[in-house]
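All protein chains of the complex are present and in place, except for one that has been dropped.
And now, chain A:
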Amino acid sequence: MKRERQETVVATETEDEKGKGRMEAEEDGGVDELLAALGYKIRSTDMADVAQKLEQLEMAMGSSAAANDDALLSHLASDAVHYNPSDLSTWVDTILSEFNAPSPPLPPPPLSPAPLQHHFDLPPAGTEQNSTITTVDVPSGPRCQADAYHLDPLHVPAVAGRIVYGSDTQSEVSPPSRDRKRMKLCSSPPSSSSTTDAATSPAALPVVVVDTQESGIRLVHALMACAEAVQQDNLKAADALVKQITVLATSQGGAMRKVAGYFAEALARRLYRPQPARNLGRSTLDFAAFDDMLHQYFYESCPYLKFAHFTANQAILEAFAGCRRVHVVDFGMREGLQWPALLQALALRPGGPPSFRLTGIGPPQPDHSDALQEVGWKLAQFADTIRVDFRYRGFVAASLADLEPYMLLGPDASDRDSEEEPEAVAVNSVFELHRLLARQGALEKVLGTIRAMRPRIVTVVEQEANHNGETFLERFTEALHYYSTMFDSLEGGVSAASDAAVGGGRRDQAMSEVYLGRQICNVVACEGADRTERHEALAQWRVRMGRAGFEPVPIGSNAFKQASMLLALFAGGDGYRVEEKDGSLTLGWHTRPLITTSAWRIASAAC
């Protein structure tokens, strides 16, 4: 109530200021971005009001200092600062906490321009009786200004009737620190007054690095706001926000900075390259080779892929119990790192090893080198040393949907069909199925192909996140949370393992981050057929597999034990958690599940 009265008082008083206020409002275009870099989202509708109120305050503050009056007023008139009131309080809080800790209270910090300092020694409000300020004209004027700005720490006794200037008021720590904060706020416009060089000015601003948590929250808000702007096709706002994100990200450390960096880059790509960026899709051949290398680093530095391989292998091993002829189809062959362990386990199983056939599927290579064949040769060599009967076949396919069942079952099957028992088939897919969701009907076709092979077991490892939501904002939010957790786990795991190993560990971590950064780019910047990183959560995969005629096979406790043991071996591994959920195993970081291994077989009662 009181505030309303005060505001009406303000309104009537500033009638004559409206002309100036309007003028300032027109200058807003240039100032907007700069303040956006400071973290204030200015809405143009608010700006005129804020300008008026601020003018009033500054006039009141400067009105009694006769000597500098004109300079101050003219200065302020042309370089008014516009605040978003709601943001200001939080900014003030953080500055307070920042500056209350070290305590150089009395002398005002040497900020340009000098004439302003004197006036900004005046504490806008103070908790002490002897350092309150009020205007001469309107007893409650500044108070209402403070209210309008929602400055919580300024618990000013409503009317004190005194004006205090200069350093003789500086008896307490807190008011001066508020001064300093206020000084910083107000001194920023002079250095950035009418320039439109948004890029350079933020660097020149005496921006205070506030405590990380606060700016971290602001960073997340900025990311969300940018995503919203993109969804609403508000490109100008999105552009400004991207720049803001980049600046804010530098104040963070570690995982958050990197995640924010990748998301900002992805958003920038989305804004500036509306054409589907071909080099982000899997179709480009150069991408494939680099991707393999990154995949290798990702394998080495963190447990996700190892977890995937070990749990899938255990499920396949159990499914192959008692079979003399086995056939494994791997949808993503790469370096074949999953298979030595399975071969060794089969060699050591009671009853001896079966005869093992492996079909590896991979993307076309840029230099036409036969990477698949090389991998097959290496595996054959390995199988030879441990004396397991091994046959290999590689398939180059740009997309899994290009495969047909007859290709995979192949001539080998028909040779021995009549003589020996039919081979037991296992299909393995590690982070491959979600790519099929980019094209309509592709997944159904592949699942049909799998069914046609009548496998004993299908092992599927996928990310436990929904990055395939209907709206961009949904996907963005999910991806932000997911990749923040992933990057956190990289920080925690790798840094603990290799404190002194500067070369190897850091490089692995950096490359793993690039690997994840590519996924981020794909999720955020691509659309349509190019957006191949369409991760979906286990619940959604259950529905899809159920529709295709598969039923879940519970993964046994052996796999759980082995996975737990494996994670115990990773330094910094206490953050990792293995959980069992309805027969599937999930690996997560602290409370957030990140990847899930599930096993399937053809539903016995085909409805």
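In this text, a contact is a pair of C-beta atoms (placed from the backbone, for glycine too) under 8 Å apart; a residue touches a chain by one contact, two chains touch by 3 or more; residues count from 1.
Rule of thumb we're sticking to: contacts and distances are computed from a predicted model.
The unshown chain of the complex is recorded in UniProt as "F-box protein", chosen from "T-complex-associated-testis-expressed 1", "Exosome complex component RRP41-like", "F-box protein" or "Protein YIPF". Only one of A:269, A:378, A:542 or A:601 touches the absent chain when the whole complex is considered: A:378. Shown as candidates are A:308, A:566, A:585 or A:599; the residue that touches the absent chain is A:566. Note that of A:387, A:454 or A:547, the residue touching the chain absent from this view is A:387.
Note that of A:239, A:300 or A:513, the residue touching the chain absent from this view is A:300.
The omitted chain makes contact with chain A at the following residues, 299-301, 303, 310, 313, 336-337, 340-341, 343-345, 347-348, 350, 352, 374, 377-379, 381-382, 385-387, 497-501, 504-505, 508, 561-562, 565-566, 568-571, 573-574.
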